[in-house]
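So, chain A:
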Amino acid sequence: MANILLTEKCVRACPYCFAKEYLKESKENMLSWENLIYITDLFEAANEKHLSLLGGEPALHPQFIDYVLYLNQRNFHVNLFTSGIMPNKQLEFAKEYLLKIPVENLSFVCNYNHPDSSTANETKQINRFLTTFSKYTSLSFNLYRKDFDFTFLVEAILKYDLKKHIRLGLAHPIQGQKNICLTLDEIREIAEKIRRQITLLEENRISLGFDCGMPLCIFSDEDIGRLFKLNRGRVTFFCTPAIDIGPDMQVWACFPLANYEKKSLYDFDNVEEIKKYFFEQNNKIRKEKKGIFEECKTCACFEEKLCSGGCLAHLVND
Partner candidate 1 sequence: MNMEHIYIIQDVSLIAQLQNKTVVVETDDLNKIEDIQNAVQEHNQLFCIKLNVNQDITSIVFKDEWKNIPLVVYPTGLGLVRDFIKLLPLLKKLNVKFFLDGASAQNYEAVQILSSLGIYSGIVINENANWEKLTDMIYYALCNRVQHAPVEPFQYVYDTYKRQTLVDYGTVFFENPERFEYLAEGRRQKAIPITLFSKAPLVADWNKPWQRFFYEGTECAACEGWRICLGKYAAMKDKNGCRDFTVELLDVVENRKFKQ
Partner candidate 2 sequence: MINIIFKAVEKCNSNCVYCEVIAKHENEIMKYELLQEVLQKVNDYLLKNQNEEINLTWHGGEVCLLGADYFYKTIELLEKYCKTTKNRIKHSVQSNLTLINQEIIDAFKILGIKNIGSSYEFIPHIRGFGKQRDAIAYNRKFFEGVSLLEKNGLRWGVIYVVHKQSLEKPLEVFHILTNLNVSSGPKFNKIYIYGEDKYNLAITGKEYADFLGAIFPFWWKNRERFPKIAPFSNFYDSYTYKVTQMDCELTGLCSHRWMYIGPTGNVSQCGRGGDFEILNYGKIQYQTFEDILTHPLRKELKNRTAILRNTTCKDCRFWMVCHGGCPIDAMLTNGKITTKAPHCDWVKPFLTEYFEPITGLVTND
C-alpha cells in the first residue's frame, strides 16, 4: 500500500512530527488531478487497489472529497490519515458525500493527540469528525516521549464508538533535522510502559498495531504472547519500504528516510520497480549496519527476519 501526500499543508505542529521538516519546505504543493490519475493507473496496473491519502492534512486539499470519491469509483480502497481538524463546511461536504461509501471501501486513521495538547476549537472539530465518521475511523498515536497513557485513546474509542484498534507509531529521527523523538535507550524503556497499557486494551478488546520500526527484543516473550492474542495473531516487527509519494511526484521509502533517498515517480515503469528499488536501498543499509542495537548484529530474530532491527532512520542518522 502506498501513501500519497495530497498536500504538504498541515493544521497542526506536532513536536514529534517526522514529516515536519519535509513539509515546511514547500507548503504550496497540492497533488493535481493529473498526478492522482497517474498514480491511480500505476497502482491499478499492479493490481494494488489500496491507497492511503495523507498530508500534511489531506482534508486541506480543496479536492480531497472528490479524490476519495474518484478513487472509490476506480474500485480502490482508500485509507485517509487525518487529524480530524477540518472546517465545518468541508466536514459537511464530507458527510454528504463520503458517508455513502461502504465502510469496507473507506477508512480513516485519526492521528489523535492528547486533548490537553489541542486548543478547544481543535478538540471541538476533532470530536465532530469522530462523531460523524465513527464507524470508518480508528485512532493513531505517536510515541515521542516515555510518559504516555492510552486511557484517553480508549475513552475516545468507546465514546465515539470507533473501530477497536490503535495504531502505535514511534517518532523517529530525521536525517539532517532535529525533531523530538525517542532515543535508543528510551525505546528499550517504552516496552515496560506498553506492557502496563495492554491490560487496559485487553479489557476493552482493543487491538494494538505497531507502525514500522518497533524492535521485537524490547518485549518479553510473555508480552509478545499477549500482543499475539490481543491482535488475533497479527503482530509484526518487520519493516518494508512504505512508498510515500509527494504532490510533486517525488517518491521515497518512508518519511524518516525522506531526505535519504528520493526519486521521481517517473523514473519507474511500474510499482514492482519502485518496491524493488527501495527494498534494495533498505537492504544495503541493513546489510552493513544491521539493526539499531548493538545486539542486532548477532540476533537470531534479525537473521530469521522476524524483526527488522528497528527503524533505519537511526542507522542513517547515527
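On how the list was made: all candidates are chains of the complex that A comes from, given by their letters.
One rule holds for everything that comes next: a contact is a pair of C-beta atoms (placed from the backbone, for glycine too) under 8 Å apart; a residue touches a chain by one contact, two chains touch by 3 or more; residues count from 1.
Just so it is clear, the structure is predicted and the values come from calculations on it, not from any experiment.
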item	value
Candidate touching chain A in this complex, from 1 or 2	1
Chain A to candidate 1 touching residues, read off their complex	32-34, 37, 40-42, 44-45, 63, 65-66, 69-70, 73-74, 93, 97, 270
